[in-house]
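Of the protein chains in this complex, all but one are displayed in their positions.
What follows is chain A.
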């Protein structure tokens, strides 16, 4: 890939000279050479270059890639180098260590662990009497002296390589067959009900005790409807936040509470409360991916709102229906409902609603039949309105939507521009939730630009932000996206781990659609990690079963294709080993894109 003779800038060339002489002159002694470099391509070239030169000088070259337990000492010990004459060990992988804790509950992040190991095992390094070239990023370097001071004091030298290439060619690792294609954006990151996760919710027991008291004192009290609706809302929020003690049980309790509230409102003939509760029930079912059931309740809510002439309510129910059909992949119906909702918002002069409906239409337009131009139109209209009414958050949403479109159109630079604008507004307005969405969009763009380091940084920031506000759904998506990065970097074990975490969250909050998506991705990573294991096949089947249950036919078909492929390969490999593997098209990974769908179906 890269020639030795390729000219490097003078200062880097000087640095290279220092490096190679350090390697040659530090044989038979422990020499910790810390090299900072953010340009992964340059690093690759440099490593290849000094290894070639070293080999010419009869120096053995070994490499360590830091993994999930980033212990330098353990890595070196594992190499088991006994004859310590003429060896150089190159250590990479530090650059992929996350600053953020892999799980919110973890005591330490990867990077914490890395520094911890450096700090506490430096004495143990003395037995390795050869030069160790530890590649880090500049930001890690800056932290090292502070966070691993003892290790730092043992350093032999610190070298710095400046980045050379333009951003475009930066950090393109040599990848095998995987080329990620943005194929499916169904598992959208919805800012669906825009409910603030900081809202405090009382324990259900408090409401339950009041209900019991009232039921024994005054079983016909109209307040029971209010209290059951409240109870249902509390369960729904607990589930969405992953706070349910027992998911299935609380889902059941939520459903029962919704049904009781609905029955009572019916008896009391309280139409507007009934419509609103039906809609909330629809939202709840939507959140746990029961899209078809959700449409049923949105429809009932719609009927009542129409009957009592509540136009706002009607528009909200229509949006709910749009969302549900969108998720079911029935885009034409979704467009129809969004359009109706748009008409109402225009009729009642609700500009906020109008902008939001346009945004929804934008999303569905680009997802159905690739009507990008139309989508851009919708987003532009919504952008104009939002600017007119000075709705900054809405403006950020529209910009983000435009970012998405250009992203799909593979105009990543432009997408980045929109995402950045959107991000700025969200920063300005401390709109944390949408900030996380913009960050995720940036991550996606850099990802497809193959600037994985940057992509990783943005995903990481997005992940942190989502954890900050307790947005579990978003957190799962970010973890999934990080998993995607690691697949591309062939760190399959890490990838599988990330998918696993996102999977656990999806299960915790009962989001089956996401669960299936993550299973699918994990299967792909598993197949890479341990080819021919039945585990991948098993995951694919699990994903397929869920898609089938949700009646997401396209997804089912996709799984079938992958399952067939795998079966064929396994059969081939069993019969006659090897080869054909590469002939099979590599499956594409689902990327979780952002969605600023400002569906206010709540």
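The definition used in the following text is that contacts are C-beta pairs under 8 Å (C-beta built on N, C-alpha and C of every residue); 3 or more make two chains touch, one makes a residue touch a chain; residues count from 1.
The definition used in the following text is that contacts and distances are computed from a predicted model.
**Q** Between "Cytochrome c domain-containing protein", "AAA family ATPase", "VWFA domain-containing protein" or "Phosphate transport system permease protein", which matches the UniProt record of the unshown chain?
**A** This omitted chain is identified in its UniProt record as "AAA family ATPase".
**Q** Just to verify: which one of A:120, A:138, A:154 or A:352 makes contact with the chain not shown?
**A** A:352
**Q** Which one touches the absent chain: A:229, A:342 or A:364?
**A** The missing chain is touched by A:229.
**Q** If I consider the whole complex, including the chain that's not displayed, which of A:77, A:158 or A:268 touches that chain?
**A** Reading the full complex, the residue touching the unseen chain is A:268.
**Q** Any idea which of A:20, A:214 or A:247 touches the chain not displayed?
**A** From the options A:20, A:214 or A:247, the contact with the absent chain belongs to A:214.
**Q** Give the residue, chosen from A:137, A:276, A:323 or A:340, that touches the chain omitted from the document.
**A** A:276
**Q** In the complete complex, the non-displayed chain touches which residues of chain A?
**A** Residues touching the hidden chain, for chain A, are 196, 198-203, 206-207, 209-210, 213-214, 221-223, 226-227, 229-230, 268-270, 272-273, 275-276, 308-310, 312-313, 315-316, 350, 352-353, 600, 602.
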